[in-house]
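Apart from one protein chain that is not included, each protein chain of the complex appears where it belongs.
Showing chain A:
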Amino acid sequence: MNAFLAIVRRDLLLAARRKSEVFTALFFFMIVVSLFPLGIGPESATLRRIAPGVLWVAALLAAMLSLNRLFAADHQDGTLEQMSLSPTPLALLVSGKVLAHWLTAGLPLVLLAPVLGLQFDLSARSLGILMISLLLGTPVLSLIGAIGAALTLGVRGGGVLLSLLVLPLYIPALIFGAGAVEADLAGLGAGGHLSLLGALLALGMFFAPWAATAALRIALE
């Protein structure tokens, strides 16, 4: 457990030293979300309808943008190899890295989303549900993304390939995440969607570090 916390602390420290990377992804999220009203038109009824989908798709893209740096730097300077040799299970260390990634790439999106939701004329209640759905969903994005990042480590054209691999797997999270807000707007209650999102999170927390570890071992061979 100590090693886990040490990894989280280290990755957070590294992110704090290189703030620009975190902020680039955040501004990307803001810009993408702000482009949609410009493309579609300012009618607030339309905007309210597309808001959950737009915010979720933008979150998906922004979370994916930062996946490349999850393992790449550690792979380059050999840290990853040392980690795989350490007595602590690699899966635990990978979970630590994923948690740190979520704290720097996912959590800011969750906190920023309500502000952007205001641009789309969402009610306070919908904003709350949007936040909860992102809170449950963005860790899933980090977890699944870790598998993709590990698989494309050191591969030609890794960035584009990563999106090709990871985006189809993000679809359930997108459907339930955006669906929660839409169901609430339609007066159906968001409970079911949020529970399923929670179930995805539980599944991902169990399986994803394991799969990512297997992929990392292949990359390190």
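Some points to look at:
Definition applied: a residue touches a chain if its C-beta (ideal position, glycine included) is under 8 Å from a C-beta of that chain, and two chains touch if they have at least 3 such contacts; residues count from 1.
Here, contacts and distances are computed from a predicted model.
Within the choices "Heme exporter protein C", "Multiple sugar transport system permease protein", "Hydrogenase" or "ATP synthase subunit b", the name that UniProt assigns to the complex's undisplayed chain is "Heme exporter protein C". Note that of A:Ile31, A:Leu111 or A:Ile171, the residue touching the chain absent from this view is A:Ile171. The set of chain A residues touching the chain not shown comprises 147, 151-152, 155-158, 161, 164-165, 167-169, 171-172, 175-176, 179, 182-183, 188, 196, 200, 207, 211, 214-215, 218-219, 221.
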